[in-house]
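Showing just some of the chains, left in place.
A and B are the chain letters, set down in written order, and residue numbers restart from 1 in every chain.
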């Protein structure tokens, strides 16, 4: 997630420069076609461009709005995890002996770690493979790409780590181990029933938040909607210069410098507009997968690190991990 | 649910090629009418097309947005079922003897199976009967279309299967059997009250999710809204070529190749636009029934299979069913 004042226009322009190149090429073709003997004067009626412009704005507007809700929900899931983690830690420390509490809290940190790694794995529809994003990604780093889940889980789980790592869904395996232990404590009457009920509620909540995050991770923003939006943007941007060219050709008749420059103004002008509309679509596309490791992601590495610090401090540890600071204004 | 990077444009075009044919025919008629002696010069004022274009975008935009919410809710119901299934399985295994636990967990899998079959049955308003969809469906397969509910329930329910299969709503019958057994365990004091309360909550949640899925299955996206949207799209697309034809006829006066080609550009041009707008409407229509077995469905077969694998693994079974992988990038 970008946490600076505002994207710098230059960064934004660099990121989206592929659109610029596309627009320059199409505009050049429009100017050429307009002047090419045989089809001289060829253009697309502006009124068509106008209808398309309205549709593009609406379709992209709805898409961005839905994508916004989607990544908002991802953030909410991790907000809930934050609150539940704190309550979990309080109950464990107040009602259980120190070693058991530590075990349950460490395993909770391990669960967040496993969930984090699982959410960062690449999916076919995610856009990190796109040239623009690969390039941009040099500016920051994703913690899960550098480390390995095994290295992170071992110190937290001791001898249980291997069993968890062998599981096909480590996060789920860890939540189940929490259940089993809490249930055992209850059966051995080591937990008052009220506290057992509260811990049970918390485990249920963690299950819900994991299922919610998995839902967002495993189910893309419907591809049929995405393609319709991109299709309209592409049709609009391709026709745009053909609609603009006669206007500037006309202006060339005014004489002066314009007679030379006139028609060529089509290129910067169409490019500016086309770039803006393509960015509108690209921005939605780049926010659709909030766990892919994008600059617009929900910063799950940072959120989980913050929780880890709190929980360890609560256990009285003094050698705490450092918070993950944004790199180049990007929190991950 | 399509889970590839993006629909391939060619697939999308093939799927929607009926719109293309319609547009070519209407465009041809527009060109013919424009040239037909007696009504030569007949056209529809573009300004009318412009107003309609804005309306079509808005009406289709709202419709797609509502349909998106609808299928989003269907997905949420199954996310909840996933989370509840895991918690159900944990409680059963930790607080009941092995055979009872196995019986309750198997019956839970049977319930998901019955629900799945019930949600896949065809409804009059669903669009799987449409030529475009039948054709597209050759690319993937719906598990419920191949198997029979009887074959799937028998190994799970043993002698109880027949009674369930005779019921008019097998899923409901299975949930009731869960209630009856859990209540009996409570009355026999084989369950601590806290656990009984949790199991009761889970059964209530499963009832809620089933009622929610049934609501989406049994109540179509309001047909009066759907018809208004389609009506506007049809009027717009039919008038479009009549609005475009005079512009290209005019261009024909520029001489060169355009004098021959000019007016015929109406056809590819109107077809491109008409196809885009018809796809906008068709995409909404094809996402409106998230359980119909469409390529844009909520992948309930896959979700239920994943849960089944988890629950069986939890029971310590080693011969687990295989996950259902997407076929041609379509998860079902």
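In this text, a residue touches a chain if its C-beta (ideal position, glycine included) is under 8 Å from a C-beta of that chain, and two chains touch if they have at least 3 such contacts.
Everything quoted here is computed from the prediction, not taken from an experiment.
Participant: Please report the number of identical subunits in the complete assembly described by this file, where 2 are shown.
Facilitator: This structure file describes a complex of 5 copies of one sequence.
Just so it is clear, only the chains that are shown with their structure count from here on.
Participant: Using only Cα atoms, superpose chain A on chain B and state the rotation angle in degrees, rounded to the nearest 5.
Facilitator: 70
Participant: As a quick test, compute the distance in whole Å between the mean CA positions of chain A and chain B.
Facilitator: Distance between chain centres, rounded to whole Å: 25 Å.
Participant: Going by the contact rule set out above, which residues of chain A touch chain B in the complex?
Facilitator: So the residues of chain A in touch with chain B come to 37-45, 47-48, 50-52, 54-55, 58-59, 61-62, 65-66, 123-125, 169, 172, 175-176, 179-180, 183-184, 186-187, 193, 196-197, 200, 203-204, 207-208, 210-212, 214-215, 219-220, 222-228, 230-232, 235.
Participant: Give every residue of chain B touching chain A within the complex, in rising order.
Facilitator: Touch residues, chain B against chain A: 1-7, 9, 12, 46, 49-50, 53-54, 56-58, 61, 64-65, 68, 71, 75-76, 79-80, 82-83, 86-87, 90-91, 94-95, 192, 194, 198, 244, 247, 251, 254-258, 261, 269, 272-273, 276-277, 279-280, 283, 286-287, 296, 310, 314, 329.
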